[in-house]
Structure formats: structure tokens, C-alpha cells
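Everything on this sheet refers to the single structure shown next.
With one protein chain withheld, the remaining protein chains of the complex are depicted in position.
Right, subunit A next:
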Amino acid sequence: MTTIRDGQTAQDTQAGPAEPPPAEGRVYSVNGQDWDQVVEAIADAPEERLVVNMGPQHPSTHGVLRLVLTLDGETVTEARVGIGYLHTGIEKNMEFRTWTQGVTFVTRMDYLSPIFNETAYCMAVEKLLGIEDRVPARAQAIRVMMMELNRISSHLVAIATFGMELGATTPMIYGFREREMVLDLFEYITGLRMNMAYVRPGGVSVDLPAGAVDKIGEFLKIMPGRIKEMRKLLDANPVYVRRTRDVAYLDLTGCMALGITGPMLRAAGLPWDLRKSQPYCGYETYDFEVPTETSCDVYGRYLVRVAEMEESLKIIGQCLDRLSGAELKGRPVMIEDRKIGWPAQLALGPDGLGNSPDHIAHIMSTSMEALIHHFKLVTEGFRVPAGQVYVPVESPRGEIGAHVVSDGGTRPYRVHFRDPSFTNLQAVPATCEGGMIADVISAVASIDPVMGGVDR
């Protein structure tokens, strides 16, 4: 039921409880499935200018994003973004937990790319500790592999939800089906599908379980065909192309001024990818390309994302070769330093994933010192020398940076995440104003914002 209220007279068409009058103009409250009533109501409106609140719960706003659009007919004359609906105070909470516990918080920020949040944070802690060179090579290879798997799953969601928002349900069904394969791999390796808290300061929480390499190998066989399928569906689809080409144009100047990174920047022609330009975790030793486009539009960003998935598959293949090769097979995945490295590996028991039975038996019945050590490291944690670092990582959405400050204690003094979604969302006015309202959906979808990362 559409309700109408006027700024000054506050005459409500429904006899409901008295609400405070709106600041200006006539307010139409739309509740869904009442489009006819809305059209009827605004047919005799004196002016063409219309302010539309899109969100915070509109299905195509990628979570709780609010867009305030001023419309002149179907043209957007002003677009404003309202965020903060998913603010959970993660950064503040981390100041009251140990350095290791921080991982379980950061993994929940950008929930579509948890491994990247974890890796950026852990690399920052490692840099503060000065142990970057002592993180085992096997752990680094596993991190790279998990990050690339995560990049694929994140890009799949970007493309799937994008298709859905433009009215194409097939890419959505296909994208989520393919993503499920990656999540199954995550579950097999870490025990959890999302928010895994898998990467830890000093390495990763648990080594690959038996059979993981084969499972990922199978995935590598299936996935190229599935990406090809997606390309066949969308690359030359006339409806898709007309909805995306030359839409939400943002060139290199705009990207630089607004601090845009990731696929949006690469679709503007600049091959800026931290994996190549400022490598970390040994990315300089992998063979892959940085795909770029020069169209600066939504279609270009789509092409960059698909091409990046294909490159990620190449990297995962190389990781598998290394992980099953003689050099890294059976090597430790956590730093040898007993003062930092987590004392136990995880193991699957009848009641779920927990500390390995060997370790429990060791600390509970053979060694009092091991028990004390375990207790101190788990409850108190390790100390991190005072200072501050900023560590960037190339996430699926752009540069995710962890600014971590230590005062020398067992808890972070301050953790700030420079989340790419937060910064990239600033491009909404630049890409949407002057365009059609229907293109706002494509523009926002091509930014691929994840509100968990935006609001933290």
C-alpha cells in the first residue's frame, strides 16, 4: 500500500499513528508490489524531480547499501551513497583481543574474500615481528593457492550477482554453482566454507589434508570449461553488451583521483597489480599475466574479472606442482619459532575440528612445561615490538591494506583496514550522474562492493 505524506500539511492517506512531517516535498512510501498506485499517485505531481531512496534493502544493492538518487525523468542528476548499516566495530574489538585472535575478526570484514583480509593482517603482524623471511615456504605457497581460489570464488559472485541484477538468472545459477566448488574445497581444507581464520601470524592453521591436492586438481580440470561456458553466455550476448558497454565510464584520471584500484583500474588500461608490481608471498616466482582493458566501462571490468579467473587457475596449477613436489612436501606450515608459532595443529575429531589428539595427550599427560607453554601462548599470546606498518595485498576488489600499530603489548594498539570496496564506492557519483537510473545498477555492480568490507 502506497502512503503519501506532504511536507507541511502531513495529510496521511491512511489513518495511521502520527509521524513527524518530512522536511520538504511530498513523500511516497513504497512497500513493493504497489507500482500501479505509485504511478497513479505521481501522475499529477507538479514537478518532475524525484528523489528515490534505493536501499538499504534493495536486492541489487549488494547488501545494505543506500543510494539517494535525484531523478529528472529517468536521468540521474545526483547520486549520493549512504553507508554504515553494517558497521560492526571490528577494528575496535581487535584492540581487546590477542594478535592471533585478530584473525577471526578480520576474516569477517570482506566476507567474500576472507583469505585476503587474513593474509594482509598476518603479513602486517609478521612485518612488525620481523619474521617475514622465516615464514615457511610451504605456508606461503598454500596462502597463494588459497588466495587465488578465493579470487575465483569472489569474481564468480561478482559476475553471478551482476547477471541477476540485469535480469539474467542463468549466470547467477551458474556462478553460484561454480563458487560452491571452491567453497567445498575451502571446507575440505580449513573446515569452514567462509570466515575460515585459516591464515595465522607465522603460517597457516593447518596443513592440507590428505586428498586435497587431488580434489583441487579435479577442480582445475572442470573450471576452465565452466569459465568458457560463462564467456559463451555473456561475452557476446547482445542484451548484456548493450547494458554494459560504455556504461559507468571512469578513465584513469578519475581512478587515480578517487583512489580506485583493482579491476576498475585495470579496465582503465593501467596494468597495476600488486602481485606483479610489489610482489609478496613469492608471487614473483609464479608465471601469470595481468589482464587489462582500455574501455573504462562496465563491460571492460567484466572482461578483466573473467580473464583474472583464468590467470588464477594458472597460478593454482603452479602451486599444486610445488606443494606436491619434493621441495615442499611434508614441510612445516607454521613458523618454527616456539614463542610465536601456534603449538598445535588442527585435526578432525568425532566432534569437529579441534586441537590434534596427539597434542592434547602431550600437554595433558606427559609434559607440564608443554601445558604451561600452550596455556601462555593461547591466553596471553605473544608480544609484538612497538611500531607501525602498512601492508597491502591485491584482493579481488583492489588494494586491501592493513595499517597495524603496536605499542609493544600482546594486543594490537590499532588496526585499520583500507578496504577497496570502501574507496571504490566513492566512484558512484562520478559514474552514475548524468546516466539512466537503470545504469546505476550496472555501475554499482561493476564496482563489486561488499558491505562487510565497506563498513567493517
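Basically, a residue touches a chain if its C-beta (ideal position, glycine included) is under 8 Å from a C-beta of that chain, and two chains touch if they have at least 3 such contacts; residues count from 1.
As a working rule, contacts and distances are computed from a predicted model.
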item	value
Protein that the absent chain corresponds to, by UniProt name, given "NADH-quinone oxidoreductase subunit C", "Glutamyl-tRNA(Gln) amidotransferase subunit A", "Ribose transport system permease protein" or "ATP synthase gamma chain"	"NADH-quinone oxidoreductase subunit C"
Touch with the omitted chain, as defined above, among A:Pro56, A:Gly259 or A:Gly282	A:Gly259
Residue in contact with the excluded chain [from A:Gly217, A:Gly325, A:Pro357 or A:Gly409]	A:Gly409
Omitted-chain contact residue, chosen from A:Val39, A:Ile222, A:Ala386 or A:Ala438	A:Ala386
Residues of subunit A in contact with the chain not shown	83-84, 87, 89, 91-93, 95-97, 127-128, 130, 256-261, 270, 272, 277-278, 380-381, 386-390, 392, 399, 401, 403, 405, 408-411, 413-414, 416, 418, 422-423, 425-426, 455-456
